[in-house]
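Here the complex is missing one protein chain, while the rest keep their positions.
Labels run A, B and C following the written order; every chain starts at residue 1.
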Amino acid sequence: MRTLLIPVLCAVVIVALLPLIAGYIVLVERKVMAHMQARLGPMRVGPHGLLQPIADALKLMLKEDVIPTNADRLIFWFAPVASVAAALVAYSAMPIGPAFQIADLNVGLLFIVAVSSLGIYGVVLGGWASNSHYSLLGAMRSAAQLVSYEVAAGLALVSVLLLAGSLSMKEIVQAQLDQGVWFVFYVPFGFFIYLVASIAETNRAPFDLPEADSEIVAGYMTEYSGFRWALYFLAEYANVIVVAGVATTLFFGGWLRPLTRYHDHFPGTHVELLDVVPAFAMIALALYCFRLAPRQPLRVQKRVMAAAGVKCVLFAGILFAALFGSDAVREGVHGAFWFLAKVGAYIYCFMWFRFTFPRYRFDQLMRLSWQFLIPLGLVNVIGVAVAIVLRERWDWNPFFSLVPTTIVTLGFAAWLTADKLELSGTDEDIAAESAAVLPGSGE
Amino acid sequence: MIPVSHYLFLSLALFAVGVVGVLTRRNVIIMLMSIELILNAVNINLVAFSRLYGSVDGQVFAIFVIADAAAEAAVGLGIILAFFRNRKTIHADEMDLLKW
Amino acid sequence: MMLAKLLFYFFALLAVGSAVLMVTRRNIVHAAVFLVTTLLATAGIFLQLEAEFLFVVQLLVYAGGIMVLFVFVIMLVNLDIEMRAVRFNKQWTVAGALAFVLAMQVLTALWVGRKTFHLPAAPAALAERNTETVADALFSHFVLAFEVASILLLVAMIGAVVMGKRRAE
Partner (left out) sequence: MSAGNEAAGFGTARGVDTTVLGENEIILNMGPQHPSTHGVLRIKLRLDGERVVDSECIIGYLHRGVEKIAEHRSYPQFAPYVDRMDYVAAVSNGLGYCEAVEKLLGAEAPPRARVVRTILAELQRIASHLLWLGTHALDIGALTPIFYSMREREEILKIFEKYCGARLTTHAFRIGGLQYETYDTFEYDVKRFCEALAARIDEYETLLTENRIWVGRTKGVGVLSADDAIALGVTGPVLRASGVQWDLRKAQPYAAYEQYQFEVPTRENGDAYDRYLVRIAEMRQSRLIVLQAVEQIPEGPIMARIGKVLKPPPGEVYHSIEGPKGELGYYIVSDGTIQPYRVRVRPPSFFNLQAFHRMARGAMVADVVAIIGSIDIVLGEVDR
């Protein structure tokens, strides 16, 4: 039973913290969006809106629970739960730092992909159970979209698997440590495909067709309100974190520090120069909070802001103290920091895309996946395979073999975009296209 | 340790339920789903025996079964869709075009 | 070991229970949900048998792929008809008898051979590197079957597209 203790603890921590983290990601998203759009965003609840997620969560929990007439009550109840469950289970194989992982499955990556693909049931069944045309359209769109982009994402993952030679998340990170380079530099196209596909799989703009608010109101969530809606929302953000975590692990070295192989000790200690960066970043953040605190209009807000600063100091202290702990402690704490920092950067990109791009149309979305990403992914996988053979048989330097691969893939991508990806195809094209992928929408 | 026979009993139960489903339901989609259930029961057997004999051959077979199930589902559902378009029904006993 | 046993019986009960529910539900969507539950429970049993790769394939292909297709098609066909229709056809008794006979046969066979079924602990290598061993078998001994399976899938794909496509009006 001792062996079960740590995984169970990890699971409890994740399940307990995730809603809070999701809430604060929403806050960050709103703030980032606001600043990109020349406005302020939430400012009222807490200093700079810092307590907004808590207020929102309370509001959502207290809202009336509406079930539409003629809805399928059982499935209407079950669907959001399925969504959240799928999203949460995916965390069980996610290594947040070398020490913090619930289970190191040797099929970890496939497990995450498989489980997060189950989240589609929540969407499809929810859309169907609502007994509303908007919901049904959203559900249909979602089903077709997720299935299509899973293929593209899978091909992107294969290119990394070839390089790492393992499906275990930990071993993939280890492979990047051993080979001394993050895989994003080896297979930039694999990363590109995964980036696009992961946006599509999490239903985020510009691929947010299943919940396109200006077209089908809110898609599969149209009839949901209150806590059930919050569950969908939680599932969406949990999924965003999952794909960000997968991308981080596969392409950005997981918990590894940038310049992992570069050692630069302080004289007389084993503390490395670069390892001090996280602590100082936290202290800088704390100073920023302290500077803002006196300017808050209310005393409560001043205190919350100061508390945020104190929290940052605390984190800085932990990060700093960990430097002098044992290797396991240091790697655990700093690994978690770097992992979360990379995940945050990835999510920031998601937000950035969301505020910048208009939304694809359904047939364009399908065409992008089937006619661009999937062929590109295939070429990429073949190229990486050839490069690996070159490396293993004739001892080529990986960069020598992978750079031509990337150039070939780039050429292929250029050819695809030039000839095939005319997004505004003729009507017949579009009709044939959608008839092939979506039986409900052809001529 | 759980004896293999328990896996076989489980497999048997699923298989029997699947057979009953195929034979008794009128809805073609549910019949198809029952067939999936039967294939699944077979998979449990294969994996249990694979474990019993310490070889992965059974698991490989199970993978083939799953591939076959995928093919079957795709074609079967295609037929059902085409049939539904023409006849507006998905009931097996109303599929009597050739019976006359 | 207690835990393993508990898990097995839990998954087995879940699988059989939801299979029965699947066959008896009037609403096809409910039936599909119960089938998904059965498939997930089966996946759990695979995991419990230390067939990790198969466990993931079951999740990914069966639950995440095939059943999504089912649900998708169910939504395309009209459900209202089914809600009012008679659920079972007239072969209920025949089918029951047949299934019973079948079950009895298999039970007898099991009873006869009950002594031989003792599950040994899986060889360490098999459990450790399940994916690799499966892959080795798949791409060496079974490579022909593998290729045949891929052609089968290709044919099925083409067939499904042809079938699903509407005739040009």
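Everything that follows uses one rule, which is that a residue touches a chain if its C-beta (ideal position, glycine included) is under 8 Å from a C-beta of that chain, and two chains touch if they have at least 3 such contacts.
Just so you know, these numbers come straight off a predicted model, no measurement behind them.
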item: Residue of A:I216, A:L319 or A:A336 in touch with the missing chain, whole complex considered; value: A:I216
item: Residues belonging to chain A that touch the chain removed from view; value: 33, 36-39, 133-134, 136-137, 140-141, 205-206, 208-209, 212-217, 354-364, 423-424, 426-427, 430-431, 434, 438-443
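Following the convention adopted for this analysis, only the chains that are shown with their structure count from here on.
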item: Whole-Å separation of chain centres (CA-atom averages), chain A against chain B; value: 36
item: Computed distance of Cα centres, chain C from chain B, in Å; value: 6
item: Separation of mean Cα positions, chain C and chain A [Å, integer]; value: 31
item: Overlap residues in chain B, where contacts from two or more other chains coincide; value: 81
item: Shared-contact residues (touching 2 or more other chains) in chain A; value: 439
item: Chain C-touching residues of chain A, taken from the complex the two chains share; value: 72, 74-75, 78, 105-107, 110-111, 113-115, 117-118, 120-121, 124-125, 128-129, 136, 139-140, 143-144, 146-147, 150, 167, 435-436, 439-440, 442-443
item: Complex contacts: residues of chain C adjacent to chain A; value: 27, 29-30, 33, 36, 52-53, 55-56, 59-60, 63-65, 68-69, 71-73, 75-76, 128-131, 161, 164-166, 168-169
item: Chain C partner contacts - residues on chain B that touch it in the complex; value: 1-10, 12-21, 23-27, 29-30, 32-34, 36-37, 40, 43-44, 47-48, 50-52, 54-57, 59-60, 62-64, 66-75, 77-82, 84-85, 88-93
